[in-house]
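There's a structure below that I have some questions on.
With one protein chain withheld, the remaining protein chains of the complex are depicted in position.
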Amino acid sequence: MAKLYFRYGAMNSGKSTALIQVAHNYRERGQQVFVVKPEIDTKSPVVLSRINVTRDVDLVSDADTALRDVVLASGRPDCVLVDEAQFLTGEQVEDLFRLAVLDGIPVIAYGLRSDFRTRGFPGSLRLMELAHSIEELKTICRCGRKATLNARTVDGEFTQDGSQVAIEGDVGYESMCGTCYLNKVGTLG
Amino acid sequence: MAKLYFRYGAMNSGKSTALIQVAHNYRERGQQVFVVKPEIDTKSPVVLSRINVTRDVDLVSDADTALRDVVLASGRPDCVLVDEAQFLTGEQVEDLFRLAVLDGIPVIAYGLRSDFRTRGFPGSLRLMELAHSIEELKTICRCGRKATLNARTVDGEFTQDGSQVAIEGDVGYESMCGTCYLNKVGTLG
Amino acid sequence: MAKLYFRYGAMNSGKSTALIQVAHNYRERGQQVFVVKPEIDTKSPVVLSRINVTRDVDLVSDADTALRDVVLASGRPDCVLVDEAQFLTGEQVEDLFRLAVLDGIPVIAYGLRSDFRTRGFPGSLRLMELAHSIEELKTICRCGRKATLNARTVDGEFTQDGSQVAIEGDVGYESMCGTCYLNKVGTLG
Partner (left out) sequence: MAKLYFRYGAMNSGKSTALIQVAHNYRERGQQVFVVKPEIDTKSPVVLSRINVTRDVDLVSDADTALRDVVLASGRPDCVLVDEAQFLTGEQVEDLFRLAVLDGIPVIAYGLRSDFRTRGFPGSLRLMELAHSIEELKTICRCGRKATLNARTVDGEFTQDGSQVAIEGDVGYESMCGTCYLNKVGTLG
(Lines give C-alpha, C1' and ligand atoms only; values in the text may rest on other atoms or scores of the structure.)
Protein backbone atom coordinates (compact mmCIF):
# COMPACT_ATOMS: atom_id res chain seq x y z
CA MET A 1 0.00 0.00 0.00
CA ALA A 2 1.29 3.43 -0.90
CA LYS A 3 1.24 6.07 1.81
CA LEU A 4 0.47 9.74 2.33
CA TYR A 5 3.40 11.40 4.11
CA PHE A 6 3.25 14.77 5.86
CA ARG A 7 6.70 16.24 6.32
CA TYR A 8 6.24 19.39 8.33
CA GLY A 9 8.66 21.95 9.60
CA ALA A 10 8.87 25.55 10.74
CA MET A 11 9.70 28.26 8.23
CA ASN A 12 13.10 27.94 6.61
CA SER A 13 13.59 24.36 7.72
CA GLY A 14 14.50 23.20 4.23
CA LYS A 15 11.19 21.76 3.06
CA SER A 16 11.59 22.88 -0.56
CA THR A 17 15.18 21.65 -0.68
CA ALA A 18 14.03 18.26 0.59
CA LEU A 19 11.28 18.15 -2.06
CA ILE A 20 13.73 18.97 -4.83
CA GLN A 21 16.13 16.28 -3.58
CA VAL A 22 13.39 13.65 -3.54
CA ALA A 23 12.28 14.64 -7.04
CA HIS A 24 15.89 14.27 -8.15
CA ASN A 25 16.17 10.83 -6.52
CA TYR A 26 13.08 9.54 -8.31
CA ARG A 27 14.15 10.88 -11.69
CA GLU A 28 17.60 9.40 -11.24
CA ARG A 29 16.04 5.93 -10.80
CA GLY A 30 14.03 6.41 -13.98
CA GLN A 31 10.81 7.27 -12.21
CA GLN A 32 8.29 10.01 -12.77
CA VAL A 33 7.22 12.56 -10.17
CA PHE A 34 4.37 15.05 -10.29
CA VAL A 35 4.94 18.28 -8.38
CA VAL A 36 2.01 20.34 -7.09
CA LYS A 37 2.06 23.80 -5.54
CA PRO A 38 -1.03 25.68 -4.36
CA GLU A 39 -1.29 29.03 -6.07
CA ILE A 40 -1.46 31.15 -2.96
CA ASP A 41 2.19 31.90 -3.23
CA THR A 42 1.69 33.75 -6.47
CA LYS A 43 5.22 34.89 -6.78
CA SER A 44 6.43 31.92 -8.69
CA PRO A 45 5.25 28.74 -10.36
CA VAL A 46 8.39 26.96 -9.18
CA VAL A 47 9.63 25.25 -6.06
CA LEU A 48 12.25 27.62 -4.76
CA SER A 49 14.79 26.55 -2.17
CA ARG A 50 16.71 29.00 -0.04
CA ILE A 51 19.96 27.33 -0.98
CA ASN A 52 19.28 28.46 -4.54
CA VAL A 53 17.95 25.38 -6.20
CA THR A 54 14.68 25.52 -8.10
CA ARG A 55 12.37 23.10 -9.82
CA ASP A 56 9.42 23.60 -12.11
CA VAL A 57 6.04 22.52 -10.85
CA ASP A 58 3.70 20.38 -12.89
CA LEU A 59 0.56 21.91 -11.44
CA VAL A 60 -0.28 25.19 -9.74
CA SER A 61 -3.49 24.29 -7.96
CA ASP A 62 -6.26 26.49 -6.65
CA ALA A 63 -8.92 25.61 -4.11
CA ASP A 64 -11.13 24.13 -6.82
CA THR A 65 -8.57 21.86 -8.42
CA ALA A 66 -9.63 18.21 -8.33
CA LEU A 67 -6.17 16.92 -7.47
CA ARG A 68 -6.84 13.22 -7.87
CA ASP A 69 -8.39 13.63 -11.30
CA VAL A 70 -5.60 15.85 -12.54
CA VAL A 71 -2.86 13.56 -11.26
CA LEU A 72 -4.46 10.43 -12.73
CA ALA A 73 -5.04 12.19 -16.04
CA SER A 74 -1.39 13.23 -16.17
CA GLY A 75 -0.18 9.74 -16.89
CA ARG A 76 0.10 8.09 -13.46
CA PRO A 77 3.31 9.29 -11.86
CA ASP A 78 5.38 7.14 -9.48
CA CYS A 79 5.13 9.77 -6.78
CA VAL A 80 3.28 13.03 -6.07
CA LEU A 81 5.16 15.81 -4.26
CA VAL A 82 3.38 18.84 -2.80
CA ASP A 83 5.09 22.08 -1.84
CA GLU A 84 3.43 24.49 0.61
CA ALA A 85 0.87 21.80 1.45
CA GLN A 86 -0.56 23.87 4.29
CA PHE A 87 -2.48 25.80 1.62
CA LEU A 88 -4.40 22.80 0.33
CA THR A 89 -8.06 22.48 1.23
CA GLY A 90 -9.18 19.63 3.46
CA GLU A 91 -10.91 18.03 0.48
CA GLN A 92 -7.68 18.13 -1.50
CA VAL A 93 -5.88 16.36 1.31
CA GLU A 94 -8.57 13.67 1.15
CA ASP A 95 -7.86 13.41 -2.57
CA LEU A 96 -4.18 12.86 -1.83
CA PHE A 97 -5.12 10.20 0.72
CA ARG A 98 -7.19 8.41 -1.95
CA LEU A 99 -4.34 8.68 -4.47
CA ALA A 100 -2.16 6.78 -1.99
CA VAL A 101 -4.71 4.28 -0.69
CA LEU A 102 -6.86 3.58 -3.74
CA ASP A 103 -4.48 4.33 -6.61
CA GLY A 104 -1.24 3.13 -5.06
CA ILE A 105 0.68 6.35 -5.68
CA PRO A 106 2.80 7.59 -2.77
CA VAL A 107 2.24 11.24 -1.92
CA ILE A 108 4.73 13.34 0.03
CA ALA A 109 3.33 16.67 1.23
CA TYR A 110 5.69 19.31 2.63
CA GLY A 111 4.32 22.17 4.66
CA LEU A 112 4.06 24.30 7.75
CA ARG A 113 2.01 22.90 10.58
CA SER A 114 0.96 26.20 12.12
CA ASP A 115 0.64 29.90 11.38
CA PHE A 116 2.05 32.92 13.24
CA ARG A 117 -0.66 32.51 15.91
CA THR A 118 0.27 28.81 16.44
CA ARG A 119 -2.93 27.74 14.68
CA GLY A 120 -3.00 25.05 12.01
CA PHE A 121 -3.68 25.78 8.37
CA PRO A 122 -6.60 23.92 6.80
CA GLY A 123 -4.29 21.69 4.79
CA SER A 124 -1.97 20.95 7.71
CA LEU A 125 -4.78 20.01 10.07
CA ARG A 126 -6.30 17.55 7.60
CA LEU A 127 -2.85 16.13 6.88
CA MET A 128 -2.28 15.67 10.61
CA GLU A 129 -5.55 13.71 10.74
CA LEU A 130 -5.01 11.54 7.67
CA ALA A 131 -1.32 11.10 6.87
CA HIS A 132 0.06 7.59 7.28
CA SER A 133 3.34 9.02 8.42
CA ILE A 134 4.08 12.36 10.08
CA GLU A 135 7.73 13.39 9.97
CA GLU A 136 9.44 16.55 11.17
CA LEU A 137 12.05 18.56 9.30
CA LYS A 138 14.01 20.27 12.03
CA THR A 139 15.50 23.70 12.16
CA ILE A 140 16.83 25.91 14.89
CA CYS A 141 15.72 29.01 16.72
CA ARG A 142 18.07 31.96 16.99
CA CYS A 143 18.80 30.76 20.56
CA GLY A 144 20.03 27.37 19.37
CA ARG A 145 17.02 25.28 20.42
CA LYS A 146 14.77 23.49 17.94
CA ALA A 147 12.28 25.87 16.33
CA THR A 148 8.71 24.64 16.26
CA LEU A 149 6.65 27.81 15.92
CA ASN A 150 6.51 30.68 13.42
CA ALA A 151 6.40 34.31 14.50
CA ARG A 152 5.31 37.25 12.30
CA THR A 153 6.94 40.63 12.25
CA VAL A 154 5.64 43.82 10.68
CA ASP A 155 8.31 46.44 10.24
CA GLY A 156 10.51 44.36 12.49
CA GLU A 157 8.00 44.22 15.40
CA PHE A 158 6.44 40.93 16.49
CA THR A 159 2.68 40.84 16.06
CA GLN A 160 -0.27 38.48 16.26
CA ASP A 161 -2.46 40.72 14.09
CA GLY A 162 -3.54 40.22 10.52
CA SER A 163 -4.81 37.47 8.26
CA GLN A 164 -3.41 33.95 8.28
CA VAL A 165 -1.56 34.49 5.03
CA ALA A 166 0.40 37.64 4.40
CA ILE A 167 3.62 37.90 2.51
CA GLU A 168 3.59 41.44 1.25
CA GLY A 169 6.22 44.09 1.78
CA ASP A 170 7.12 44.69 5.38
CA VAL A 171 5.81 41.38 6.73
CA GLY A 172 8.47 38.96 7.88
CA TYR A 173 8.57 35.61 9.60
CA GLU A 174 10.93 33.92 12.00
CA SER A 175 10.92 30.31 13.14
CA MET A 176 11.23 30.05 16.91
CA CYS A 177 11.31 27.73 19.87
CA GLY A 178 8.51 27.89 22.42
CA THR A 179 10.51 29.87 24.95
CA CYS A 180 11.48 32.62 22.51
CA TYR A 181 7.96 32.74 21.09
CA LEU A 182 6.40 33.26 24.53
CA ASN A 183 9.08 35.80 25.42
CA LYS A 184 8.85 37.86 22.26
CA VAL A 185 5.31 37.41 20.98
CA GLY A 186 3.74 37.14 24.40
CA THR A 187 0.92 34.60 24.15
CA LEU A 188 0.04 31.48 22.24
CA GLY A 189 -2.51 33.35 20.13
CA MET B 1 14.21 22.85 27.84
CA ALA B 2 11.53 20.33 28.71
CA LYS B 3 9.20 19.25 25.92
CA LEU B 4 5.57 18.48 25.28
CA TYR B 5 5.27 15.09 23.58
CA PHE B 6 2.20 13.84 21.73
CA ARG B 7 2.24 10.07 21.38
CA TYR B 8 -0.75 9.20 19.26
CA GLY B 9 -2.10 5.91 18.03
CA ALA B 10 -5.28 4.27 16.80
CA MET B 11 -7.53 2.49 19.27
CA ASN B 12 -5.95 -0.46 21.05
CA SER B 13 -2.41 0.48 20.05
CA GLY B 14 -1.14 0.21 23.61
CA LYS B 15 -1.18 3.84 24.69
CA SER B 16 -2.18 3.13 28.28
CA THR B 17 0.37 0.33 28.58
CA ALA B 18 3.06 2.70 27.36
CA LEU B 19 1.98 5.34 29.88
CA ILE B 20 2.09 2.84 32.73
CA GLN B 21 5.55 1.67 31.67
CA VAL B 22 6.87 5.24 31.57
CA ALA B 23 5.38 5.96 35.01
CA HIS B 24 7.11 2.83 36.28
CA ASN B 25 10.45 3.90 34.76
CA TYR B 26 10.33 7.29 36.45
CA ARG B 27 9.38 5.87 39.83
CA GLU B 28 12.13 3.28 39.57
CA ARG B 29 14.71 6.08 39.17
CA GLY B 30 13.33 7.80 42.24
CA GLN B 31 11.35 10.37 40.30
CA GLN B 32 7.81 11.60 40.69
CA VAL B 33 5.15 11.50 37.98
CA PHE B 34 1.73 13.13 37.91
CA VAL B 35 -0.92 11.27 35.94
CA VAL B 36 -3.91 13.09 34.47
CA LYS B 37 -7.01 11.64 32.84
CA PRO B 38 -9.93 13.69 31.47
CA GLU B 39 -13.17 12.64 33.08
CA ILE B 40 -15.06 11.87 29.89
CA ASP B 41 -14.32 8.22 30.33
CA THR B 42 -16.36 8.02 33.48
CA LYS B 43 -15.97 4.35 33.92
CA SER B 44 -12.85 4.51 35.97
CA PRO B 45 -10.46 6.90 37.65
CA VAL B 46 -7.53 4.67 36.66
CA VAL B 47 -5.37 4.13 33.62
CA LEU B 48 -6.45 0.75 32.37
CA SER B 49 -4.36 -1.22 29.92
CA ARG B 50 -5.76 -4.02 27.82
CA ILE B 51 -2.97 -6.30 28.94
CA ASN B 52 -4.41 -6.03 32.44
CA VAL B 53 -2.18 -3.53 34.11
CA THR B 54 -3.68 -0.55 35.86
CA ARG B 55 -2.45 2.57 37.56
CA ASP B 56 -4.19 5.14 39.72
CA VAL B 57 -4.48 8.64 38.33
CA ASP B 58 -3.51 11.70 40.32
CA LEU B 59 -6.12 13.93 38.71
CA VAL B 60 -9.39 13.35 36.89
CA SER B 61 -9.76 16.59 35.00
CA ASP B 62 -12.83 18.22 33.52
CA ALA B 63 -12.99 20.95 30.90
CA ASP B 64 -12.60 23.65 33.56
CA THR B 65 -9.57 22.23 35.32
CA ALA B 66 -6.63 24.66 35.28
CA LEU B 67 -4.05 21.97 34.60
CA ARG B 68 -0.94 24.06 35.08
CA ASP B 69 -2.09 25.42 38.43
CA VAL B 70 -3.06 22.00 39.73
CA VAL B 71 0.19 20.38 38.63
CA LEU B 72 2.36 23.12 40.09
CA ALA B 73 0.37 23.05 43.34
CA SER B 74 0.86 19.29 43.60
CA GLY B 75 4.51 19.60 44.45
CA ARG B 76 6.28 19.91 41.10
CA PRO B 77 6.53 16.43 39.60
CA ASP B 78 9.42 15.32 37.36
CA CYS B 79 7.02 14.44 34.57
CA VAL B 80 3.33 14.81 33.70
CA LEU B 81 1.60 11.94 31.90
CA VAL B 82 -1.83 12.32 30.28
CA ASP B 83 -4.09 9.44 29.31
CA GLU B 84 -6.87 9.94 26.73
CA ALA B 85 -5.37 13.33 25.86
CA GLN B 86 -7.73 13.75 22.91
CA PHE B 87 -10.38 14.81 25.43
CA LEU B 88 -8.44 17.80 26.72
CA THR B 89 -9.55 21.26 25.68
CA GLY B 90 -7.30 23.37 23.51
CA GLU B 91 -6.64 25.67 26.45
CA GLN B 92 -5.52 22.73 28.57
CA VAL B 93 -3.06 21.69 25.87
CA GLU B 94 -1.68 25.24 25.98
CA ASP B 95 -1.30 24.78 29.74
CA LEU B 96 0.68 21.60 29.17
CA PHE B 97 2.86 23.47 26.65
CA ARG B 98 3.57 26.14 29.28
CA LEU B 99 4.35 23.49 31.90
CA ALA B 100 7.06 22.19 29.58
CA VAL B 101 8.37 25.49 28.22
CA LEU B 102 8.05 27.81 31.20
CA ASP B 103 8.19 25.42 34.15
CA GLY B 104 10.64 22.88 32.76
CA ILE B 105 8.43 19.85 33.38
CA PRO B 106 8.26 17.33 30.53
CA VAL B 107 4.72 16.36 29.54
CA ILE B 108 3.85 13.20 27.65
CA ALA B 109 0.30 13.11 26.30
CA TYR B 110 -1.12 9.86 24.93
CA GLY B 111 -4.21 9.92 22.77
CA LEU B 112 -6.17 9.23 19.62
CA ARG B 113 -5.57 11.62 16.76
CA SER B 114 -8.95 11.21 15.07
CA ASP B 115 -12.49 10.06 15.71
CA PHE B 116 -14.62 7.52 13.82
CA ARG B 117 -15.23 10.10 11.06
CA THR B 118 -11.46 10.71 10.66
CA ARG B 119 -11.80 14.12 12.33
CA GLY B 120 -9.47 15.30 15.05
CA PHE B 121 -10.56 15.72 18.64
CA PRO B 122 -10.07 19.20 20.15
CA GLY B 123 -7.19 18.03 22.32
CA SER B 124 -5.49 16.11 19.51
CA LEU B 125 -5.63 19.00 17.06
CA ARG B 126 -4.08 21.44 19.52
CA LEU B 127 -1.43 18.85 20.42
CA MET B 128 -0.64 18.43 16.73
CA GLU B 129 -0.15 22.21 16.53
CA LEU B 130 1.94 22.64 19.68
CA ALA B 131 3.77 19.44 20.63
CA HIS B 132 7.56 19.58 20.37
CA SER B 133 7.59 15.97 19.32
CA ILE B 134 4.89 13.92 17.62
CA GLU B 135 5.39 10.17 17.84
CA GLU B 136 3.23 7.30 16.63
CA LEU B 137 2.36 4.16 18.57
CA LYS B 138 1.67 1.61 15.86
CA THR B 139 -0.88 -1.13 15.70
CA ILE B 140 -2.27 -3.30 12.96
CA CYS B 141 -5.48 -3.57 11.02
CA ARG B 142 -7.24 -6.90 10.76
CA CYS B 143 -5.71 -7.17 7.26
CA GLY B 144 -2.16 -6.93 8.61
CA ARG B 145 -1.41 -3.36 7.46
CA LYS B 146 -0.75 -0.53 9.90
CA ALA B 147 -4.00 0.85 11.35
CA THR B 148 -4.28 4.64 11.30
CA LEU B 149 -8.03 5.26 11.48
CA ASN B 150 -10.81 4.31 13.89
CA ALA B 151 -14.15 2.93 12.70
CA ARG B 152 -17.34 2.82 14.77
CA THR B 153 -19.82 -0.02 14.81
CA VAL B 154 -23.32 -0.05 16.24
CA ASP B 155 -24.69 -3.54 16.70
CA GLY B 156 -21.81 -4.77 14.61
CA GLU B 157 -22.56 -2.49 11.62
CA PHE B 158 -20.13 0.21 10.54
CA THR B 159 -21.54 3.71 10.80
CA GLN B 160 -20.56 7.36 10.57
CA ASP B 161 -23.55 8.52 12.59
CA GLY B 162 -23.66 9.80 16.12
CA SER B 163 -21.73 12.11 18.39
CA GLN B 164 -17.95 12.22 18.53
CA VAL B 165 -17.83 10.40 21.83
CA ALA B 166 -20.00 7.36 22.46
CA ILE B 167 -19.02 4.36 24.48
CA GLU B 168 -22.33 3.03 25.66
CA GLY B 169 -23.72 -0.47 25.14
CA ASP B 170 -23.76 -1.61 21.57
CA VAL B 171 -21.18 0.86 20.25
CA GLY B 172 -17.85 -0.65 19.28
CA TYR B 173 -14.66 0.56 17.64
CA GLU B 174 -12.08 -1.01 15.40
CA SER B 175 -8.73 0.42 14.36
CA MET B 176 -8.22 0.15 10.61
CA CYS B 177 -5.93 0.91 7.72
CA GLY B 178 -7.11 3.35 5.05
CA THR B 179 -8.02 0.65 2.56
CA CYS B 180 -10.26 -1.27 4.96
CA TYR B 181 -11.82 1.96 6.22
CA LEU B 182 -12.78 3.08 2.72
CA ASN B 183 -14.02 -0.41 1.86
CA LYS B 184 -16.11 -0.93 4.95
CA VAL B 185 -17.16 2.52 6.09
CA GLY B 186 -17.40 3.99 2.62
CA THR B 187 -16.21 7.59 2.83
CA LEU B 188 -13.77 9.68 4.80
CA GLY B 189 -16.57 11.32 6.80
CA MET C 1 7.19 -5.99 1.38
CA ALA C 2 7.42 -7.01 5.01
CA LYS C 3 10.12 -5.38 7.10
CA LEU C 4 12.66 -6.21 9.78
CA TYR C 5 12.33 -3.74 12.65
CA PHE C 6 14.93 -3.15 15.34
CA ARG C 7 13.43 -1.50 18.40
CA TYR C 8 16.30 -0.79 20.73
CA GLY C 9 16.47 0.79 24.13
CA ALA C 10 18.63 0.96 27.23
CA MET C 11 17.98 -1.44 30.09
CA ASN C 12 14.56 -1.13 31.68
CA SER C 13 13.11 0.92 28.85
CA GLY C 14 10.08 -1.34 28.51
CA LYS C 15 11.12 -3.54 25.59
CA SER C 16 9.46 -6.67 26.92
CA THR C 17 6.28 -4.78 27.79
CA ALA C 18 6.17 -3.43 24.24
CA LEU C 19 6.66 -6.93 22.81
CA ILE C 20 3.85 -8.33 24.93
CA GLN C 21 1.55 -5.48 23.87
CA VAL C 22 2.27 -6.09 20.18
CA ALA C 23 1.68 -9.83 20.62
CA HIS C 24 -1.64 -8.98 22.25
CA ASN C 25 -2.60 -6.62 19.40
CA TYR C 26 -1.96 -9.29 16.76
CA ARG C 27 -3.88 -11.97 18.62
CA GLU C 28 -6.78 -9.61 19.17
CA ARG C 29 -7.08 -9.11 15.37
CA GLY C 30 -7.11 -12.87 14.88
CA GLN C 31 -3.48 -13.07 13.82
CA GLN C 32 -0.71 -15.42 14.86
CA VAL C 33 2.62 -14.33 16.32
CA PHE C 34 5.75 -16.40 16.92
CA VAL C 35 7.85 -15.29 19.88
CA VAL C 36 11.58 -16.08 20.01
CA LYS C 37 13.99 -15.60 22.89
CA PRO C 38 17.70 -16.51 22.80
CA GLU C 39 18.55 -18.91 25.61
CA ILE C 40 21.32 -16.86 27.15
CA ASP C 41 18.94 -15.57 29.74
CA THR C 42 18.47 -18.99 31.23
CA LYS C 43 16.32 -17.84 34.05
CA SER C 44 13.06 -18.20 32.24
CA PRO C 45 11.53 -19.39 29.00
CA VAL C 46 9.09 -16.50 29.10
CA VAL C 47 9.07 -12.84 28.15
CA LEU C 48 9.01 -11.09 31.50
CA SER C 49 8.09 -7.44 31.81
CA ARG C 50 9.00 -5.33 34.80
CA ILE C 51 5.41 -4.19 35.13
CA ASN C 52 4.55 -7.81 35.90
CA VAL C 53 3.17 -9.09 32.67
CA THR C 54 4.53 -12.26 31.15
CA ARG C 55 4.12 -14.21 27.96
CA ASP C 56 5.24 -17.67 26.94
CA VAL C 57 7.78 -17.90 24.17
CA ASP C 58 7.35 -20.21 21.21
CA LEU C 59 11.05 -20.83 20.77
CA VAL C 60 14.08 -20.58 23.03
CA SER C 61 16.87 -20.36 20.49
CA ASP C 62 20.56 -21.11 20.84
CA ALA C 63 23.38 -19.99 18.56
CA ASP C 64 22.81 -22.96 16.25
CA THR C 65 19.08 -22.55 15.77
CA ALA C 66 18.15 -22.07 12.11
CA LEU C 67 15.56 -19.39 12.81
CA ARG C 68 14.08 -19.14 9.35
CA ASP C 69 13.55 -22.90 9.02
CA VAL C 70 11.97 -23.17 12.45
CA VAL C 71 9.64 -20.25 11.89
CA LEU C 72 8.51 -21.46 8.46
CA ALA C 73 8.01 -24.99 9.80
CA SER C 74 5.85 -23.64 12.62
CA GLY C 75 2.97 -22.82 10.32
CA ARG C 76 3.79 -19.37 8.92
CA PRO C 77 2.93 -16.81 11.57
CA ASP C 78 1.72 -13.30 10.73
CA CYS C 79 4.57 -11.76 12.69
CA VAL C 80 7.77 -12.82 14.44
CA LEU C 81 8.73 -11.10 17.71
CA VAL C 82 12.17 -11.43 19.26
CA ASP C 83 13.00 -10.61 22.87
CA GLU C 84 16.61 -9.92 23.93
CA ALA C 85 17.60 -9.74 20.25
CA GLN C 86 21.09 -8.51 21.12
CA PHE C 87 21.95 -12.15 21.87
CA LEU C 88 21.19 -13.40 18.36
CA THR C 89 24.11 -14.28 16.11
CA GLY C 90 24.74 -12.23 13.00
CA GLU C 91 23.62 -15.17 10.86
CA GLN C 92 20.35 -15.36 12.75
CA VAL C 93 19.71 -11.68 12.07
CA GLU C 94 20.27 -12.42 8.38
CA ASP C 95 17.68 -15.18 8.71
CA LEU C 96 15.22 -12.68 10.16
CA PHE C 97 15.97 -10.32 7.28
CA ARG C 98 15.18 -13.11 4.79
CA LEU C 99 11.97 -13.97 6.65
CA ALA C 100 10.86 -10.39 6.08
CA VAL C 101 12.16 -9.86 2.55
CA LEU C 102 11.73 -13.28 0.96
CA ASP C 103 8.89 -14.78 2.98
CA GLY C 104 6.87 -11.64 3.61
CA ILE C 105 6.68 -12.07 7.39
CA PRO C 106 7.31 -8.91 9.43
CA VAL C 107 9.88 -9.34 12.18
CA ILE C 108 10.14 -7.04 15.20
CA ALA C 109 13.32 -7.49 17.22
CA TYR C 110 13.64 -5.85 20.64
CA GLY C 111 17.02 -5.49 22.25
CA LEU C 112 19.85 -3.51 23.77
CA ARG C 113 22.13 -1.75 21.35
CA SER C 114 25.25 -1.74 23.52
CA ASP C 115 26.82 -3.43 26.54
CA PHE C 116 28.24 -1.92 29.74
CA ARG C 117 31.37 -0.83 27.84
CA THR C 118 29.25 0.97 25.17
CA ARG C 119 30.07 -1.76 22.65
CA GLY C 120 27.45 -3.40 20.48
CA PHE C 121 26.34 -6.97 20.91
CA PRO C 122 26.71 -9.24 17.85
CA GLY C 123 22.96 -9.31 17.27
CA SER C 124 22.51 -5.57 17.73
CA LEU C 125 25.29 -4.63 15.34
CA ARG C 126 23.92 -6.84 12.57
CA LEU C 127 20.42 -5.48 13.23
CA MET C 128 21.78 -1.94 12.96
CA GLU C 129 23.23 -2.89 9.55
CA LEU C 130 20.20 -4.70 8.15
CA ALA C 131 16.98 -3.53 9.78
CA HIS C 132 14.55 -1.68 7.51
CA SER C 133 13.52 0.48 10.40
CA ILE C 134 15.45 1.41 13.55
CA GLU C 135 13.30 2.78 16.35
CA GLU C 136 14.20 3.82 19.88
CA LEU C 137 12.31 2.98 23.05
CA LYS C 138 13.20 5.78 25.39
CA THR C 139 13.81 5.75 29.09
CA ILE C 140 15.36 8.14 31.54
CA CYS C 141 18.55 8.41 33.49
CA ARG C 142 18.43 9.03 37.23
CA CYS C 143 19.24 12.68 36.42
CA GLY C 144 16.15 13.07 34.25
CA ARG C 145 17.86 13.08 30.83
CA LYS C 146 17.28 10.37 28.26
CA ALA C 147 19.31 7.24 29.05
CA THR C 148 21.22 5.80 26.10
CA LEU C 149 24.00 3.75 27.73
CA ASN C 150 24.12 0.88 30.20
CA ALA C 151 26.48 0.84 33.18
CA ARG C 152 27.47 -2.24 35.19
CA THR C 153 27.88 -2.36 38.93
CA VAL C 154 29.47 -5.09 41.01
CA ASP C 155 28.59 -4.86 44.66
CA GLY C 156 27.26 -1.40 43.95
CA GLU C 157 30.48 -0.09 42.37
CA PHE C 158 30.61 0.92 38.70
CA THR C 159 33.01 -1.18 36.66
CA GLN C 160 34.10 -1.83 33.09
CA ASP C 161 35.55 -5.24 33.93
CA GLY C 162 34.19 -8.66 33.12
CA SER C 163 32.61 -10.48 30.22
CA GLN C 164 29.97 -8.93 27.96
CA VAL C 165 27.18 -10.95 29.56
CA ALA C 166 26.97 -11.37 33.30
CA ILE C 167 23.79 -11.51 35.30
CA GLU C 168 24.82 -13.46 38.37
CA GLY C 169 24.50 -12.41 41.99
CA ASP C 170 26.05 -9.10 42.78
CA VAL C 171 26.13 -7.75 39.22
CA GLY C 172 23.72 -4.94 38.53
CA TYR C 173 22.97 -2.60 35.65
CA GLU C 174 21.77 0.96 35.35
CA SER C 175 20.68 2.80 32.23
CA MET C 176 22.33 6.20 31.99
CA CYS C 177 22.75 9.33 29.94
CA GLY C 178 26.17 10.13 28.47
CA THR C 179 27.00 12.73 31.10
CA CYS C 180 26.33 10.44 34.07
CA TYR C 181 28.12 7.55 32.35
CA LEU C 182 31.28 9.61 31.81
CA ASN C 183 31.06 10.99 35.35
CA LYS C 184 30.52 7.70 37.11
CA VAL C 185 32.14 5.08 34.93
CA GLY C 186 34.92 7.31 33.69
CA THR C 187 35.60 6.39 30.06
CA LEU C 188 33.73 5.12 27.04
CA GLY C 189 35.28 1.64 27.40
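Should a chain be cited, it is by its letter among A, B and C, assigned in written order, with residues numbered from 1 in that chain.
Methods note: a contact is a pair of C-beta atoms (placed from the backbone, for glycine too) under 8 Å apart; a residue touches a chain by one contact, two chains touch by 3 or more.
Predicted model, so just to flag it, every value in this text is computed and none were measured.
Participant: Identify the visible chains that the left-out chain touches across the whole complex.
Facilitator: Hidden chain contacts in the full assembly come out as A, C.
Participant: Out of C:63, C:134 or C:167, point to the residue that touches the absent chain in the complete complex.
Facilitator: The missing chain is touched by C:134.
Participant: Which parts of chain C face the unshown chain closely enough to count as touching?
Facilitator: Here the touching residues of chain C are 1, 94, 97-98, 100-102, 113-114, 118-120, 125, 128-130, 132-134, 136, 145-146, 148, 177-179, 182, 188.
Participant: Which chain A residues touch the hidden chain?
Facilitator: 12-14, 17-18, 20-22, 24-26, 28-31, 50-53, 78, 139-142, 144
Criterion: only the chains that are shown with their structure count from here on.
Participant: Between copies chain A and chain B, are the contact residues mostly the same numbers or mostly different, with half as the line?
Facilitator: Homomeric contact, same residues on both sides for the most part.
Participant: Go ahead and note the Å separation of the Cα centroids belonging to chain A and chain B.
Facilitator: Computed value for the inter-centroid distance: 26 Å.
Participant: Between chain A and chain C, what is the gap in Å from one C-alpha centre to the other?
Facilitator: Chain A and chain C have C-alpha centres separated by 38 Å.
Participant: Hunt down the residues of chain A that sit against at least two other chains at once, touch-wise.
Facilitator: none
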